[in-house]
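Apart from one protein chain that is not included, each protein chain of the complex appears where it belongs.
Right after this comes subunit A.
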Amino acid sequence: MRRTLIFGLAAVLAAAGCGVGETPQAEGGASASAGGKVELSFLVFETPNLNAAFWDAAIARASAKVPEVTIKKLVTPNIDRTAYAKQLDAAGNLPDILQSVNPAGFAQAGKLAPFTDEELKNFIAPKAGAIGGKVYQLPYNTQVIPVVYYNKDMFAKAGITATPTTYQELLDISKKLKDGGTTPFIVGGGGADTWADMYPLTGTVATDVYKTTPDWLLQRAQGKVKFTDPDFVAAAKKIEDLAKNEYIDPAGLSRSYADTEQAFRDGKGAMYPMGSWFATSADANKPSFEVGAFPWPTDDGSPVTPTFTGGGTLVSATAKNVELAKKWALAFDEDKENNDAFVKADGSIPAIKGYTPPADMGPVYNATVEIYQKGMQEGSIFDAFSQEAGDGALPPGLADKAALGVQDLITGKKNAQQFAEFLDDEYAKATQ
């Protein structure tokens, strides 16, 4: 017994002694390796477009610009990087640098390091996604959400010669398509990809609510407006009616995001309201038909272009070396080759001053960028509902609830009024 205890004590002392002589921690608590480099963890997510090779190459390019940093890549188990970051944070392991995680909640709790105006000088919209006046996520790219991608062959076959500019024209086109035996809209949202059903509603909220009240969601946070107000209910009613008229097939709700895209490629529907990231996918892996694009139309034909700008890299306030982490994050997001790679893989529209996309981009991407640029010229850029980050964002968890609520709208389980009441209830729960 005594021998066992002595052995145990010796083992504990030996383990403790292992720390003696270690390299002292660098400034800010960074642990430095023998070469004087700081190792920082970087949380990324993989998709078919943004695969392991993509991230490895992008990380290598940024690290070449900040040689005092070595990156330890962490990969989320699924596409929901924000939920995974929360789990890591709950375990006290928030990574030093994070890619495309929604800063809502993290920033307010002081878990993220803000970027200074000087650090943001190269960005087109340096204050995009600001929380309390501070920017925690680099606003490196813009996405138009939604763009209505359509099957030109199906339109031609139905005798449709022009894309709609008013909502009534969209309904007329939908009727023509349905009468001809074609499902007008492809909408998914199955499996873990519930979010994929949101885009028609994102379109109607932009045209019916944000167009007249651009800071509507901020006003919702201040209690000045409610989801049950007539304008929001009217936006939801449009989705309810699209489903009632069988312009949206509820069976599509079982399709995952990938299956939904495939369904459009397979010609199972004529129009596919989706984020602008679909553009490069359509160019890279061309369907058997030509794909066109138009913005979600308003009632009166005036232009509205819902967009999200942000989505870049974030730095933890408790990173091993915050300044170096920010320097590396900026190098990662501003690198021309990295942005080219994001453009080609994910259809992003980089929001970096002086950036021009590669000349060999495909027709669907170019049509999408045209919609965005037209929106910029016309001054018709608005937020994309449920995609917002910053002060006007939905409280944590509410975007997921909204996506589930949209399924209820499409299946007829809830009408527009009930959907709005549901959102108000969930908003109250999420902010209590």
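One rule holds in what follows: contacts are C-beta pairs under 8 Å (C-beta built on N, C-alpha and C of every residue); 3 or more make two chains touch, one makes a residue touch a chain; residues count from 1.
As a convention for this text, contacts and distances are computed from a predicted model.
S.K.: If you look up the hidden chain in UniProt, what protein name do you find among "Sugar ABC transporter permease", "Response regulator", "Peptidase S24" or "Naphthalene 1,2-dioxygenase subunit alpha"?
M.R.: Missing chain, per its UniProt entry: "Sugar ABC transporter permease".
S.K.: For the chain that's not shown, point to the residue among A:Trp55, A:Phe106, A:Phe227 or A:Trp328 touching it.
M.R.: Of all options in A:Trp55, A:Phe106, A:Phe227 or A:Trp328, contact with the hidden chain holds for A:Phe106.
S.K.: For the chain not shown, which residue from A:Asp215, A:Glu290 or A:Asp400 touches it across the whole complex?
M.R.: A:Asp400
S.K.: Using the touch definition up top, pick the residue from A:Lys86, A:Lys226, A:Lys286 or A:Lys336 that touches the left-out chain.
M.R.: Counting the whole complex, the residue in contact with the absent chain is A:Lys86.
S.K.: For the chain left out of this view, which of A:Gly180, A:Pro250 or A:Gly292 touches it?
M.R.: A:Pro250
S.K.: At which residues does subunit A meet the chain that is not included here?
M.R.: On the subunit A side, contact with the omitted chain comes from 1, 4, 83, 86-87, 89-90, 105-106, 108-109, 111, 189-194, 249-256, 259, 263, 268, 396-397, 400-401, 404-405, 407-408, 411, 413-414, 422, 429-430.
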